[in-house]
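Excluded from the complex is one protein chain; the other protein chains are retained at their positions.
On to chain A.
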Amino acid sequence: MTVESTAARSAARRSGTGGERATRAATSGKAAENGKGEAPESASAPEKPRKTAAKAAKATGSAAKSPAKAPAKSARKPASKSTAKAAPKAPAKGGSAAKTSPKADPKTRTRAGGAKAKTSAKTSPKTPAKARANGSGQDEHELVQLLTPEGERVSHPEYDVDLSAEEIQGLYRDMVLTRRFDAEATALQRQGELGLWASLLGQEAAQIGSGRALHPDDYVFPTYREHGVAWCRDVDPTMLLGMFRGVNNGGWDPNSNNFHLYTIVIGSQVLHATGYAMGVAKDGADSAVIAYFGDGASSQGDVAEAFTFSAVYNAPVVFFCQNNQWAISEPTERQSRVPIYQRAQGFGFPGVRVDGNDVLACLAVTKAAVERARAGEGPMLIEAFTYRMGAHTTSDDPTRYRTDEERAAWEAKDPIQRLRSYLENENLADAAFFARIEEESEAMGRHVREAIRTMPDPDTMAIFENVYADGHALVDEERAQFAEYQASFATEPDSGAAAVEVN
């Protein structure tokens, strides 16, 4: 990762003498990808095994066929957005702003921010400086919390859950198994079985708490990181691996578990959720829809438009934003000058911030929001304040943009440990329970490993399948031509296999 990305970065820097050119370099594909450490690892990802010697002989150029493409998002990182904004304010310094802002570590970020605040003191509100000063950019006092990081049960005037010991054990089991699955997937990527993996490490409580608040007839629109929610919807975990292995681009039937396909283009699914919810309302059904997205997505126009549509039509949709503090390398204060949950107010529906590492609070708040939607009271925004403990994806390198201290501080708020402390302190689970879960978790790891290693590659002609529901003349023509081309290898004289056939 380091050699290539350094070269790309210095190349980008060389070309970036002026603000505009730097911005272009930063946004024009490879340079930006490498600069963020996204692409190089994918280059070393496993190649597809060649099917026949004849095919391999002709397809010498197929080395580039690695299934591991950097995620679509990386090419359209909003690095240029901030510079575009900054440029008019300080035209002479446009270049330096472009250079410092996207890749700054927390220290230089504060400096850059400070310098910018000076040049634009007249127009910018005062909050950002303050927000940056406290590091997280957000005031944590507003959190709904039912379980402290130490595992102490606390109450909240508006939100509560009344759960049996078994139910709480169930939440613990969900989180442990989800984390185990996630760790296994990360390992499988390192072993070359997956091209990429987006880990949910640290976000288990947000996903299990919200996922367990849903009814079977509710509908989920996930991002690409909702492995815990998928678990709650009974989606076979190995199905989630298909797109990361490169055997499909989604693959499951969204309607069989009311769990839509993973969506990679940031924020797009929030509109789909809203439209689906408008349909639910038209049908007179009393189910709810939940849209997952992140702090980075909160900057997308699609998310703002979804807020508008849902409010105007009073659609039964819950917006569940996992603010995990980082959009790849950009901190939340690059996305918003107010806490994200407060945006709801401007659209005309309630917003609440919940401790995203507290599974009980996430469950309680999401339950309330879902019931509200089901009762016809319209949308609600939940901001689950959490932390992405791992990298953005297996191609990312968080040491470039955040500190070990920050991670350690969040580790002390771990969602699984705090529930375990609670279960132990209150004698809600015994040692045998924890041992059982541990065993189950290892079995899950084995199952996932086996499943991925036996997952078949798709048939080549799958390229042409399901492009259209009603067919398309051009696809038919190209399918036939390609099949003919492939068949031509079987009869080529220099092919040993073909010679046998001819004889």
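Operating definition for what follows: a contact is a pair of C-beta atoms (placed from the backbone, for glycine too) under 8 Å apart; a residue touches a chain by one contact, two chains touch by 3 or more; residues count from 1.
The criterion applied here is as follows: contacts and distances are computed from a predicted model.
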item	value
Complex member absent from the view - protein name from UniProt, among "ABC transporter ATP-binding protein", "Alpha-ketoacid dehydrogenase subunit beta", "Ion-translocating oxidoreductase complex subunit D" or "DNA modification/repair radical SAM protein"	"Alpha-ketoacid dehydrogenase subunit beta"
Touching the absent chain when the full complex is considered, from A:190, A:215, A:453 or A:472	A:472
Candidates A:273, A:416, A:437 or A:452 - the one touching the absent chain	A:273
Residue among A:149, A:254 or A:350 that touches the chain left out of view	A:254
Sites on chain A contacted by the missing partner chain, in the whole complex	72, 248-255, 260-261, 263, 265, 268, 270-280, 282-283, 301-302, 305-306, 308-309, 312, 465-470, 472-475
